[in-house]
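What follows is a short report on a single structure.
A single protein chain has been removed from this complex, and every other one stays in its place.
Here the chain labels run A and B in written order, and each chain numbers its own residues starting at 1.
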Amino acid sequence: MIDQHCHSVVAGEVDDDAFAALLTESDRPPAPGTTPWDSALGLAVRRWCPPALGLPAHTAPADYLARRRELGAAAATRTLLRAAGLTTLLVDTGLTEAAGHPLLPLADLGSAAGAATGEVVRLEWVAEQAARGAVSAAGWLATVGDALRSAAGRAVAVKSVLAYRYGLAVPPEPPTDAEVLRAAGEWLRGPRTRLADPVLERHLLWSALDLGLPIQLHTGFGDPDLRLGQADPALLVDFVRAAEPSGVPIVLLHCYPYHRQAAWLAQAFPQVYVDVGLTLSYTGPRAAAVLGEVLELAPFGKVLFSTDAYGLPELYLVGAAQYRHALAALLGEWQRDGACTAADAERLAGLVSVGNARRLYGC
Amino acid sequence: MIDQHCHSVVAGEVDDDAFAALLTESDRPPAPGTTPWDSALGLAVRRWCPPALGLPAHTAPADYLARRRELGAAAATRTLLRAAGLTTLLVDTGLTEAAGHPLLPLADLGSAAGAATGEVVRLEWVAEQAARGAVSAAGWLATVGDALRSAAGRAVAVKSVLAYRYGLAVPPEPPTDAEVLRAAGEWLRGPRTRLADPVLERHLLWSALDLGLPIQLHTGFGDPDLRLGQADPALLVDFVRAAEPSGVPIVLLHCYPYHRQAAWLAQAFPQVYVDVGLTLSYTGPRAAAVLGEVLELAPFGKVLFSTDAYGLPELYLVGAAQYRHALAALLGEWQRDGACTAADAERLAGLVSVGNARRLYGC
Partner (left out) sequence: MIDQHCHSVVAGEVDDDAFAALLTESDRPPAPGTTPWDSALGLAVRRWCPPALGLPAHTAPADYLARRRELGAAAATRTLLRAAGLTTLLVDTGLTEAAGHPLLPLADLGSAAGAATGEVVRLEWVAEQAARGAVSAAGWLATVGDALRSAAGRAVAVKSVLAYRYGLAVPPEPPTDAEVLRAAGEWLRGPRTRLADPVLERHLLWSALDLGLPIQLHTGFGDPDLRLGQADPALLVDFVRAAEPSGVPIVLLHCYPYHRQAAWLAQAFPQVYVDVGLTLSYTGPRAAAVLGEVLELAPFGKVLFSTDAYGLPELYLVGAAQYRHALAALLGEWQRDGACTAADAERLAGLVSVGNARRLYGC
């Protein structure tokens, strides 16, 4: 199975609170009297992970965490990653820490997982890194361009978090050089920490279209920094239409709860693909129903598996196991209902698990 | 069963690519390495159609298409249409070709299907036809008015594709005569190919309210020409309120993925109805779940069956068979759960399949 969008994991020990903090999209402490373990994702972690560490499924959090410490973070990480059974990881390298802990470098992650790796370069990260030493707008833009071309030489895809920064309803046209220069100058006069200007975001997107690599876009739910309504992928339709002549694939990540809208885009536009990562992990026991909703309109040749795991190796295992289980449940139901044959089901599973990603990324 | 919204079918042979092109809402070629057959709708066609042509369910596309050619398009069309088991077809006559092939005239469609037919007149088509020889705004508007009154004499309903042209969030009030004249003059100075002006769209809607026939409105998903977010029927609420005193029924077509919003409108406003056509065909194995979502808020006396078949006679059979299957599955589940009796289920099915359309269209 090819995990077409994921992040690295914490190398060292994490305490119980940090572990729990990585089981929610919230970056806030839990409400008094509540715990992130009491959630669909919490149930999924307790279902799939304890058996990989030699405990019964549904072991209580405290016992699971004790066992994890007993094994040591490094051994547990390796065991959990390998239990996910992934052959290739396409890793967004734009995040370097989780809950205050550093993440494993790409090579170490691949070696721990026993999987090949590919890099997904985050556009905003490239631009923000390039701003560190920039002395002029023109200089910064040139550095960004060089960095993107260099990234394109080693990466399999680029990614944008436009949904977090401005929202997906950007004007679809490329900005003019003058507009970009002006916006760059303005941004450089600020603290240079977080690129959210819509002109600069559009400049990055159109630069990415020139690179020709598939563009992964965060859409749908995420952390509290998001305005959910502005992450509805239906808002992208004008950009999708404007970008269509380039032929560059656009991969809509996560999408939930707007996954039906994303599936329509994937049916309507040849270059649009949809991903089910994050969504199937987080919705836990409900993953089969949600996956079914994606497959209502999305052509089977346009749907991509991923885990969107981040921070915890558990999220690799949960993402992979929950996806396999949900897909098997859904396709089993379809077959019992007479909606498709076993061969059809196998073909669909092969496309979403491996075939579509191989065709798209050449990996 | 009364099919309350459909289109005619291609009379002659279609090649494999044209056939596949009619299995998707996209008008683009499929992405490299993908085919529209790999979809929920593709599975549904393979489930329901081969048996009608003497092949096993789930026959591979190539074998099915070979068999179809062997029988000849005319015989296959007749067989598939009759297998749908429809007694009355209410046909949108505003489309005259599909994938470059001409569609059967209304009388021939009815005779091939062994069904009565009624006409649904597309408002924008009437207005665009009337523009061909128009020399003045006032003259054109008079011709449109005459054409609509004449259509009302023979049609059972009118239809608007406002969702494609401007989006559903039109100002609710009727435009003034002066506004209409000005907008008409401006539009006639253009290429006269596609009416999308919001003032003219509103003029058509309010003219339709005067006619008194039920108004069918495209809402929800469709081809890439659409901005999906602007086709959310919830956006119609102000127009629905403004039109309420007329008592003219407003039928929300398709609705997906905003069918729950449409169902709320049908519950809140006496003159609003919801249709399940297109949606149940396209969502294939998931149709029972989607139908269930419609019935969460929509009163059972306000829901209407249709196929929205277009181009391929297969889409009539799929639309009817998938609806029957989904409804039986859903109501069977409700009965096993103790939620209703067999008599309740039969009553609900009778309303949605026949009774509501008969009451609404007098057919």
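Note that in this section a contact is a pair of C-beta atoms (placed from the backbone, for glycine too) under 8 Å apart; a residue touches a chain by one contact, two chains touch by 3 or more.
Here the structure is a predicted model, which means the values were calculated and not measured.
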{"item": "Residue of B:15, B:296 or B:346 touching the missing chain in the full complex", "value": "B:296"}
{"item": "Given A:72, A:105, A:190 or A:285, the one touching the chain that is not displayed", "value": "A:285"}
{"item": "Of B:29, B:72 or B:270, the residue in touch with the unshown chain", "value": "B:270"}
{"item": "Selected from A:19, A:256 or A:300 as touching the chain missing from the view", "value": "A:256"}
{"item": "Sites on subunit B contacted by the missing partner chain, in the whole complex", "value": "232, 234-235, 237-238, 241, 260-261, 264-265, 267-271, 289, 292-293, 295-302, 333-334, 337-341, 344, 347-348, 351, 359"}
{"item": "For subunit A, the residues touching the chain missing from this view", "value": "24-26, 28-36, 38-40, 43-44, 46-47, 57-58, 221, 223-224, 226-229, 256-257, 282-286, 289-290, 329"}
